[in-house]
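Structure first, commentary second.
Complex shown without one protein chain; remaining protein chains in place.
And then chain A:
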Amino acid sequence: MSAVTATDLVKIYGTGPGAVRALDGVSATFDRGRFTAIMGASGSGKSTFMHCLAGLDTVTSGTVTIGDTELTGLTDRALTGVRRDRIGFVFQAFNLLPALTARQNITLPAELAGRAVDQDLFDHVIDVLGIGDRLGHRPSELSGGQQQRVALARALSTRPDVIFADEPTGNLDSRSGTEVLGFLRDSVHRLGQTVVMVTHDPNAAGYADRVLVLADGRIVEDTTR
């Protein structure tokens, strides 16, 4: 059973002779409960691939399916709902709203959906990530590693179909980075989450179950451990 399916994705930026083919017919299936890393050099199309998979950007042609929902052709409103309810995000930097406390940031997706927070899951996630004593702080009062853990807690606390992580360790020192990668792997193996991570760091990719390598908008390597 696959969490995310991409079929023949093409993404072209610009028109005419200046057009850039960022994705050139990419197809891939991401299974539930697996940790997949997408690698590639700068300009390989790996970030564009993730943006399209997550419904953040539109595709020129091809389809993306999350669970049983096809994203292509959805209205902005529907797409927003999908992101809120079925996708979790961890970005490289600027993951948290500066005006909200850590707790408010974590419960934000539930707030936006008008749902009650799953308190048991929240407590469990906080406990696993070890941020229980930082919940009243604002992002500016947290270290980079703590900020990423709060972002991860936010992503996990909605039980999303899939978590997309975009260079989650890019801004961290190696110890914090290792910690965050450990948490991501644990969330897959202990909580049964599905994680898709974009990275250019081979060390980070080493934590994944499967590694896709992109070059010039195509998948050139697909390794499963």
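Methods note: a residue touches a chain if its C-beta (ideal position, glycine included) is under 8 Å from a C-beta of that chain, and two chains touch if they have at least 3 such contacts; residues count from 1.
One rule holds for everything that comes next: contacts and distances are computed from a predicted model.
Visitor: Which one, "Putative ABC transport system permease protein", "ABC transporter", "Cbb3-type cytochrome c oxidase subunit I" or "siroheme decarboxylase", is the UniProt name for the chain you do not see?
Guide: Going by UniProt, the chain not displayed is called "Putative ABC transport system permease protein".
Visitor: Touch as defined at the start, partner being the missing chain; which of A:His124, A:Arg138 or A:Arg185 qualifies?
Guide: Among A:His124, A:Arg138 or A:Arg185, only A:Arg138 touches the chain that is not shown.
Visitor: From the listed residues A:Phe89, A:Phe183 or A:Tyr207, report the one that touches the chain absent from this view.
Guide: Among A:Phe89, A:Phe183 or A:Tyr207, only A:Phe89 touches the chain that is not shown.
Visitor: Quick one: which of A:Asp8, A:Glu70, A:Glu111 or A:Asp127 touches the chain that's been left out?
Guide: Touching the chain that is not displayed is residue A:Glu111.
Visitor: If you put the missing chain back, which residues of chain A would it touch?
Guide: Listed in rising order, the touching residues are 47, 51, 54, 56-57, 76-77, 80-81, 83-85, 89, 91-100, 104, 108-109, 111-114, 138-141, 147, 154, 166, 171.
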